[in-house]
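Before I ask anything, here is the structure I am working with.
Complex shown without one protein chain; remaining protein chains in place.
Per-chain residue numbering starts at 1, and chain names A and B are given in the order in which the chains are listed.
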Amino acid sequence: MIMSWLRSVLFPLIAVIAAFVVGAIVVLLIGDDPIETYRLLIGSALSWPDGIGYTLFYATPLIFTGLAVAVAFRCGLLNIGAEGQLYVAAFATAWVGITFANLPQILLVPLACFAAVAAGAIWGGIPGVLKARFGAHEVINTIMLNFIAVALTSYFTQYYYKAEGDPIMQTRVIGQNAHIPRMGSFVPGLPWRIPLNVAFILAILACVLVYLFLWKTRWGYEIRATGANPAAAEYGGIRTGRQIVLAMAVSGGLAGMVAIGDVLGYRFRYYDGFSVGYGFTGIAVALLGRNHPAGVFLAALLFGALIRGGLFVDIFSDNVSKDLVLVLQAVVILFVAAEALFRGPFGRFGLLKRSKV
Amino acid sequence: MEDLFSIQLLSSTLRLATPLLLAALGGLYSERSGVINIALEGLMLAGAFTAATVTHYAGNPWIGLLAAIAAGMTVAAIHAVASIHFKADQVVSGTAINILFLGVPALLSGAFFQSTGATPQIPRGQLIPNAPIVIAFLLVPLTGYVLNRTSFGLRLRAVGENPEAADTAGVSVNKIRYIAVLLSGALAAIGGAYLSIGQSSLFTRNMTAGRGFIALAALIFGKWRPVQTMLACLLFGFAEAVSIQLQGGSIPVQFIQMIPYVLTIVVLVGFIGRARAPRSLGVAYSKE
Partner (left out) sequence: MDKRIMLELRNVTKRFARVLANDAINITIAPGTIHAIVGENGAGKSTAMRIAYGFYTQDTGEVLVDGSPRSIRNPADAIALGIGMVHQHFMLVDTMTVSENIVLGAEPGSIMALDMASARERIRELSASFGLAIDPDARIEELSVGQQQRVELLKALYRKARLLILDEPTAVLTPQETEGLFAILRTMREQGKTVVIITHKLGEVLSISDEVTVMRDGRVIGTMETAKTSAAELARLMVGRDVLLSVDKTDAKAGAAVLAIRNLVVQRADGSHSVDGVNLEVRAGEIVGIAGVEGNGQTELMEALAGLTPASGAVTLNGQDIVSADARRRRELGIAHIPEDRHRRGLLLDFDLSENSILGVHHRKPAVGVGPFLDGKAIRKRARTIVADFDVRPDDVDLPARALSGGNQQKLVIGREFDLQPKLLLVAQPTRGVDIGAIEFIHRRLVSLRDSGCAILLVSSELEEVTALADRLVVIREGKIVGEADPRTASAAEIGLMMTGGQSAGASLSAAERSA
């Protein structure tokens, strides 16, 4: 038991360290000082109130997408479509916020949140159905749906919901009643200008709910069994096709929750291009967090810190840009994936082997 | 609408199909040997960026092309080591490469050119707009020959279908797979290079816009066979050419942009059942 605990912590740690080492080399190649860069990176992420405030703010969407990818992984699926799912959700939420702006807040906010989750769940469910019914690999389908989602939301924004004369590709603002409060409203010492909002609380709640869902309900058991060994799941009377769709829908819904924080608590509108790759970062977060809500939470904090630090580095260093963070992410993924050598058959990817790409 | 079927459309189709074809053929070698290569997108980006950067400094697109090939092979080597030696899940490893190449070009271009991802424009005389097209289409019969008439091709096919049988016959499964993956890196890089120093004159961030995945879809559509893959690429190229022609018309641009992606999904859903993938595709080989 101790051994597996140790491994749970050790391997992600090695992956992170390896990422930083590679990152340092890249920084050197670019001509900057790695120590200075990392000092800037980490320092700017941990200061109070701005550092921690923004770190948690950037971590919030990553918790959602990390959970999304983790849930899909538990069913043996690779959800690369979180990006598209959150775009669709963001538009849906903004649409609700604009169209029903006259509803009282107590109705409007839940309605908008529901729209986010539902839209994401549908967009995630589509590749789930395609896989369950036709065996079509979810990786390519989700990627294609990402592009389609961006195109669709862009279209609707441009032709229907843009403010008149506004050159920026964004919708009109949502009604005041759709706004959700910022943490600065009730945390002492945290200024209101920092966009960290109650979506963060929602994210923590989501972690708890996902944990309960996966390990304490029969639905979660069925999803995990399907991911671990589809043949045995079938033997146990589980309809694996249904689990695939369910897992992808839940995954999409989780990804969609990113919209709650961004649209209802930050920009108050749908803004084309609002996601800085949250969907893809979610993959790294899930892998690093070993597809467990607690791990996802911690990994999201780490990556949130990296995004915050990355922005700072971008502005204040000579040559390094925020894309360094992408490099760090990719190395983390590679190292975590390579760990398969030490863990024996990668049981949870049983389903991935079934479909053909 | 009458000029829909014109010479211009045909030449557009060829030009748009070329990067797809190059990447798809690269993917063909890799997948026929049993290694899923989701990283075609990242490999193309690596090739595109390297070609543009090196051509800028060297003033010669052929050197840029060679550098791109080297870069593609190097990046492919990462995927190869991760999935063949470390037996990492091939899809995850490929995805990591794609993420890597969203970021690396931007970082490096920031360092070299102080830009956010684009390389400087390359003067007309230093572009190679036609050679890659020829290379791509010549590779089709060449690939067919290699696969069916050479011992390398025979072994590659065996490794992809039944690596144990190949191993028993004395063939080194992993060596063949390494070569195949490196080849896919080289070809995908040429495809990417064509984008930056053939079709246009610079590299912009994420300029492949999903072509690597569309190439993969074409490969599946083409049942992992060279000629059919070529036809699939031509089909996708045609769709893109048509969509460009229709732009500015009454149909909103976003719908036109969506066509290749929707088509890809249709292809995957409609044909995946019938296409028989190489049997050992996606499964790392280890002796019992």
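Throughout what follows, a contact is a pair of C-beta atoms (placed from the backbone, for glycine too) under 8 Å apart; a residue touches a chain by one contact, two chains touch by 3 or more.
The model shown is predicted, which means the values in this text are computed figures rather than measured ones.
Participant: Could you tell me which of B:169, B:227, B:251 or B:266 touches the chain that is not displayed?
Facilitator: Touching the chain that is not displayed is residue B:169.
Participant: Using the definition of touch stated at the top, determine which of B:9, B:70 or B:154 touches the missing chain.
Facilitator: B:154
Participant: Pick from A:28, A:168 or A:232: which residue touches the chain that isn't shown?
Facilitator: Once the missing chain is taken into account, the touching residue is A:232.
Participant: Hey, which chain A residues sit against the chain that's not shown?
Facilitator: 1, 212, 216-219, 221-222, 224-225, 228-229, 231-239, 347-348
Participant: Name every residue on chain B in touch with the hidden partner chain.
Facilitator: Spelled out for chain B, the touching residues are 149-152, 154-155, 157-158, 161-162, 164-171, 276, 279, 287.
Assume only the chains that are shown with their structure count from here on.
Participant: Between chain A and chain B, what is the gap in Å from one C-alpha centre to the other?
Facilitator: 28
Participant: Touching chain A in the complex: which residues of chain B?
Facilitator: Residue list for chain B touching chain A: 36, 38, 78, 82, 85-89, 91-93, 95-97, 99-100, 102-104, 106-108, 110-111, 116-117, 209-210, 213, 216-217, 220, 252, 254-255, 257-258, 261-262, 264-265, 268-269, 272-273, 275, 277, 281-283.
Participant: Write out the stretch or stretches of chain A touching chain B in their complex.
Facilitator: Counting only chain A, the residues touching chain B are 26, 29-31, 78, 80, 130, 134-137, 139-141, 143-145, 147-148, 151-152, 154-155, 158-159, 277, 280, 283-284, 287, 319-321, 323-327, 329-331, 333-334, 337-341, 346, 349, 352-353, 355-357.
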